[in-house]
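Left out: one protein chain. Kept in place: all the others.
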Amino acid sequence: MKLWQSENSMDKDIEEYTVGNDCLCDQSLVEYDCIASIAHAGLLLKMKIITLLEHKRLVSGLNEIIRLNAAGKFKITRKDEDVHTKIENWLTKNHGTAGKKIHTLRSRNDQVLTALRLYSKDGLAQVKEQAHDLIETLGKFAKKTKGIAMPGYTHMQRAMPSSIALWAGAFEESLKADIEILEMAIWANDENPLGSGAGYGLPVKIDKSVTTKGLGFSRHFSNPLYVQNTRQKVELATLFSLLQVMLTLNKLASDLMLFTTKEFGFFSLPKSMCTGSSIMPQKRNYDALEILRGNLGAVSGNFYAVLACASNLPSGYNRDAQLGKARLMESLDIALKSLKIARKIIMNIEVNRAALKAANSEGLYAAQRAIKMSLEGVPFRDAYKIVSKSCQ
Amino acid sequence: MKLWQSENSMDKDIEEYTVGNDCLCDQSLVEYDCIASIAHAGLLLKMKIITLLEHKRLVSGLNEIIRLNAAGKFKITRKDEDVHTKIENWLTKNHGTAGKKIHTLRSRNDQVLTALRLYSKDGLAQVKEQAHDLIETLGKFAKKTKGIAMPGYTHMQRAMPSSIALWAGAFEESLKADIEILEMAIWANDENPLGSGAGYGLPVKIDKSVTTKGLGFSRHFSNPLYVQNTRQKVELATLFSLLQVMLTLNKLASDLMLFTTKEFGFFSLPKSMCTGSSIMPQKRNYDALEILRGNLGAVSGNFYAVLACASNLPSGYNRDAQLGKARLMESLDIALKSLKIARKIIMNIEVNRAALKAANSEGLYAAQRAIKMSLEGVPFRDAYKIVSKSCQ
Amino acid sequence: MKLWQSENSMDKDIEEYTVGNDCLCDQSLVEYDCIASIAHAGLLLKMKIITLLEHKRLVSGLNEIIRLNAAGKFKITRKDEDVHTKIENWLTKNHGTAGKKIHTLRSRNDQVLTALRLYSKDGLAQVKEQAHDLIETLGKFAKKTKGIAMPGYTHMQRAMPSSIALWAGAFEESLKADIEILEMAIWANDENPLGSGAGYGLPVKIDKSVTTKGLGFSRHFSNPLYVQNTRQKVELATLFSLLQVMLTLNKLASDLMLFTTKEFGFFSLPKSMCTGSSIMPQKRNYDALEILRGNLGAVSGNFYAVLACASNLPSGYNRDAQLGKARLMESLDIALKSLKIARKIIMNIEVNRAALKAANSEGLYAAQRAIKMSLEGVPFRDAYKIVSKSCQ
Partner (left out) sequence: MKLWQSENSMDKDIEEYTVGNDCLCDQSLVEYDCIASIAHAGLLLKMKIITLLEHKRLVSGLNEIIRLNAAGKFKITRKDEDVHTKIENWLTKNHGTAGKKIHTLRSRNDQVLTALRLYSKDGLAQVKEQAHDLIETLGKFAKKTKGIAMPGYTHMQRAMPSSIALWAGAFEESLKADIEILEMAIWANDENPLGSGAGYGLPVKIDKSVTTKGLGFSRHFSNPLYVQNTRQKVELATLFSLLQVMLTLNKLASDLMLFTTKEFGFFSLPKSMCTGSSIMPQKRNYDALEILRGNLGAVSGNFYAVLACASNLPSGYNRDAQLGKARLMESLDIALKSLKIARKIIMNIEVNRAALKAANSEGLYAAQRAIKMSLEGVPFRDAYKIVSKSCQ
């Protein structure tokens, strides 16, 4: 039964349409919601709204839920409405009055924000770690291939002499910049929403630092409506930081798709990392690279879905926000898995030195010849024209 | 084991990353893929590639799979790779040589396109039917509320006299136009891709009309590469037609959210169709309307994901296309459910005549007064100015 | 002075922010707005709201504006507010009472819709014509290159034997399908909005067929609010049809960018169609192809801008719609120019037969060998495995 119902009388179609698959997402929030509730119980104890005994029961109940959930035994179904309702009902059933008190000075509005921010902070930290690992792998790859020349391209045409190491280094740098954006997203999530209630605060003063410290937030909110209004803005900050990571990986995958064609032939991957064709016996396809490349589109779509659901709506909680939850979670998952697979791919690249040597064509050095002349006193534009003629 | 493998040696991480959750989508394609395979078996029989007995075994095998699937007993898992591999393997295991022959003159590339188009045609037909039902419901609602005035708004300000019937009628017309766009999307899907193989045709002439008639397509393709290149273009046509429907429903929901505010107060919904608040005992929220409104954002995001995965890629099958499958299916599902719920909502609107009467303010009639004067000979712009002064 | 003002007292900042660059777009609407006004004057005459003489003066005045505009002498500035105001003021100044009567039974809301639909219909017709021309050019190119083999690619890897003609034919077919979508967009625009007024109709019955016939619309609206509500839906239909065209051209350009790399080397363009580098004297870049490819992104962004401005808004005219005007016009222009340039490019492709011959490698024929065996009685899957072994 829902928290706000005196009797279970909700229209079934409306219920199904409204909840949708949200209960699947909420399963991923169980642990975070319990951790947040433990911190909130600490506040209620401090304010003497619950007794020491009730506090003990709530904390042990919530830890029990975390254990049950880890064991796959705390399943949220559509009729539970959401994770918050399910947990309160479980606590009330198993711990009586203590359960009935846990929602004091709290709304599901600040509760879901808290769980989502804890979830996002965790996810972003993992993405950051994977980004660091990929940087390390790229560094090793650059070292391993040190000195191997590769053409540098502009407009997809051979342009200037480059090297595998320079190419790999570009992605190291790109990921370092991405990590800075991930930090920005972590910062955006790092504000404690507890105490904002339904978006208009509480009729009694509370010590926000209790839950802020307890949950490891670096700051607490100062205007309760602001907190609600930024639900999707913060989600977009998270998604944007993931987009930056995916843009880096998309370019990596686009390059590799080109470099592994028969025509370029610079790189290949071992057979165990390729797929075949159901009809063409000779094929070796790089499907993982294509999925890596395509996942930028997936995260882009998720970004837009959240943006669209946030546009042109007035202040205060609007249920449309729920639709971003699955997209946020999927995007964190995609970024994490994509970084891992990119690392595995880089570790297994087989370099075809002969093809790279053959590609190291004369024309690549034209600019260097002009620049050399310019250093010897010929005005650059004149040097350019002299070399240009010799290229025709 | 995959069709293209001599031994099962694929890297587990690569396999997991590449297949992802695609097997969940493929579950929805089992029936369509079997139907398409039955038609294809007809071609193989006609071309004497399979015997009459082999044809019989294939047809009965495929029908058996349809039955098993309907009973939830034909589960595609990640290690099956995809629906096509699973079905061929099952046929070979249960029907020997006949199974080994089913993939003659076919590629998974034309196979997946066929299944997706049959799936989309079916889904779009259902959406059309639901749109017709909603039109009917709106018509009944207009009839029921005949004669009840309601202000007409521009710029969200009261503008001119209108009525509930006029308002409801606007959505009837909008859905009628949407149905035309749905027809366009059905047309886009209504081309038989079988025989295009991997995108470069077959080394032997086939009679394409066998499968075209067998599967109810209205035409067959004429250039095999074109067929592959339009995978995402056709998906976008489907998604665009759903976007049009969702735009209609988004405006309907946006209006209803406004008309059910305390301040407008024109309409309300019965309590059984509302949700409550976990903290505010007095609340009656219209969450279903918000999800109806928000689902435009969800479909918009899906449209963008497919568009992004299609951009800047060369001709021929690219695996990135796989990522559109889940988004296409989700969008068809959203549109279908949204039309149904909109209908239920319209059927249950409670009209507050008093509020509507009170809103029927004097100012609404200013333009009519000016127009009336203009019909009596005063140049309209002069009439406008006379009435304008009287309004200040 | 604005039509609705008794004195020119509008805040300058607000005026500038509201009008923005809309007056630039309105310049392109002058002719269409005059044509629509001439048709409207016909209605006013029929209804005896204006005299025969007034009708004559209006028609000659409006034709004069068309002439002035063609000569660049009818400039809309920010203080004119918009094209409709400018024209009415000009008529009143030059033709007195007749001008004051032109706005009878009309609102700028139905007027701008009419002008935009006439503009879009015209633009779409031109796009269609250019698409036909490009189809013809591709056909000639296919004929000219008849018999020249080219590898067919899947997953960007060589897959099966193909030909330049097959490749070019894929784009012919794609454009034919695009033309069907363009027809749908023309259909969407082909509804006469005149008589819907501000969105709530008129207090007097009019004969809508007068302007419908006069302006060449194939049908007239039946619900005035619906007409207003579809402003952006119809614009999106136009933009979607252009997106389809741009998707075709994007793939064409993506292929050509690949085929003109040094590594593929199948095609090149004459020097007069390439750009150079400011620093690398040897470079020959295919910038026009890159812009052709990138313009899909431009039209995609325009589509999203209009979609975003339409989301989550209630019924009736909302000024946000104005922001789509520039994006609609730019997109029509991009599609038109892109089709033209694509044609010029196709006409000038230089084919490198030697590179194509060298690319026609053995492996491309593996599937054909397996299929041939299958036609001779070996079950296809067995044939596949036999050929597969020989490829390793």
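Labels for the chains are A, B and C, by order of writing; each one numbers its residues from 1.
Simple rule for what comes next: contacts are C-beta pairs under 8 Å (C-beta built on N, C-alpha and C of every residue); 3 or more make two chains touch, one makes a residue touch a chain.
All figures in this text were calculated on a predicted structure; none of them were measured in a lab.
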Shown chains that the omitted chain touches within the full complex: A, B, C
Residue of A:Gly20, A:Gly42, A:Gly61 or A:Gly199 in touch with the missing chain, whole complex considered: A:Gly199
Contact with the hidden chain (one of A:Lys12, A:Lys46, A:Lys75 or A:Lys100): A:Lys100
Option touching the unshown chain, where C:Met280, C:Leu332, C:Ile371 or C:Val387 are the choices: C:Met280
From B:Ile279, B:Val306, B:Leu332 or B:Val378, residue that would touch the chain that is not displayed: B:Ile279
Per the touch definition above, residue among A:Gly297, A:Gly324 or A:Gly363 touching the missing chain: A:Gly297
Contact footprint on subunit C, counting only the chain that is left out: 2-5, 9-11, 13-14, 17-18, 20, 84-85, 103, 106-108, 197-198, 271-273, 275-281, 283, 285, 287-288, 290-298, 300-309, 311, 318-323, 327, 337-338, 340-341, 344
Subunit A, residues in touch with the chain not shown (by the definition above): 3-4, 6, 49, 88, 92, 97, 99-105, 109, 152-156, 159-162, 166-167, 169-174, 177, 180-181, 184, 187-188, 197-204, 221-226, 228-230, 232-233, 236-237, 240, 243-244, 247-248, 250-251, 254-255, 258, 293, 296-297, 300, 304, 307, 310-319, 367-368, 371-372, 374-375, 379-382, 384-385, 388-389
Footprint left on subunit B by the chain that the document does not show: 154-160, 257-258, 261-264, 277, 279-287, 290, 304, 307-308, 311-313, 359, 361, 363, 366-367, 370, 384-385, 387-388, 391
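What we mean here is this: only the chains that are shown with their structure count from here on.
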Rounded Å distance, subunit A centre to subunit C centre (Cα mean): 36
Intercentroid distance (Cα basis), subunit C paired with subunit B, Å: 24
Touching two or more other chains - residue numbers and ranges from subunit A: 277, 279-281, 283, 285, 287, 290, 304, 307-308, 311
